[in-house]
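Everything on this sheet refers to the single structure shown next.
Every protein chain but one is kept in place in this view of the complex.
For subunit A:
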Amino acid sequence: MDEDMVFDPSLKKKKKKKTGFDIDAALAGDQGESTSVEAPAASGDVDLPEDDNLDLDNFGKKKKKKKKGVFNMEELENTMPETPPAEEQEPQEDDVIDDLDLEIDFSKTKKKKKKKNIEEPMIEDDIKGEDQENIEDTTGDWIGTDRDYTYDELLERVFDIMREKNPSMVSGKKQKFIMRPPQVVRIGTKKTSFANFTEICKTLHRQPKHLLDFLLAELGTSGSVDGNSQLIIKGRFQQKQIENVLRRYIKEYVTCHTCRSPDTILQKDTRLFFLQCETCGSRCSVASIKSGFQAVTGKRAAIRAKTA
């Protein structure tokens, strides 16, 4: 069908394009919010889209939230007086009384910046800009001092290290491979052709027989690969339906169950299949393909004639 439809099983949480065949959607749809294993990966801190700004933004967001708390504190001073610690409340009271004093008193500490925010509500961009400044300030801040590291500094540090060691993660290009959507055409009234079946097997690095077994078991039908390496399936199926089944196949047998990397090997080991991840090294068993119960749907008279 569409030539530019892409299949994108990358880690990114990017909004899925309508035409795209996006494994994230499949995974998210199937697992819902309850996925706990992938939580750190999906939480938005690790997912780094192409533009490098975003990691900063992420941090900015976090810091902003903190600041917002301070901000609110002033606004809601009357409504919730208990929540802010006493020491932080004091400067605000001073603030009202005497601005100059405060500036001198707190000029050395971080509070100055907070105060600035309180005094003159800034537009978001300004705050962000300041936060970026702030981050640059804080990174080397503890060098030479023996004070305790703040949470944000440590968080920053660990993400810096992560980014440094995994440049590919920053660009967001990692673990992204493009797969064409299945080309599904009806043949006559009773059969369906899956034209690029072999090509998709190659993209997924899976034996055609394995994918074939899965497709036929899931669709509850029969079929075979013909001379033109296309798969002929009995029954009428639409592209969307084949796509759904493929998504489930990829989720179960291609992407790593731990890190969702598609760089995996499927090994057969004493009747069981194992998915070995080349990225994180995890190895887990995957469900064996069983077609299960199949109802008799053909003409019973014909079957009887055949078996008799």
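The rule is short, and it goes like this: a contact is a pair of C-beta atoms (placed from the backbone, for glycine too) under 8 Å apart; a residue touches a chain by one contact, two chains touch by 3 or more; residues count from 1.
One rule holds in what follows: contacts and distances are computed from a predicted model.
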Q. Missing chain's UniProt protein name, "Eukaryotic translation initiation factor eIF1", "D-lactate ferricytochrome C oxidoreductase", "Trm112p-domain-containing protein" or "E3 ubiquitin-protein ligase"?
A. "Eukaryotic translation initiation factor eIF1"
(Q) Going by the contact rule already stated, which one of A:166, A:229, A:267 or A:294 would touch the omitted chain in the full complex? (A) A:294
Q: Quick one: say which of A:211, A:242, A:256 or A:275 touches the chain that got left out.
A: A:242
Q. Which one, A:162, A:195, A:217 or A:232, makes contact with the chain that was left out?
A. A:217
Q) What subunit A residues would touch the chain not displayed? A) 189, 217-221, 235-238, 240-242, 244-245, 292-295, 297
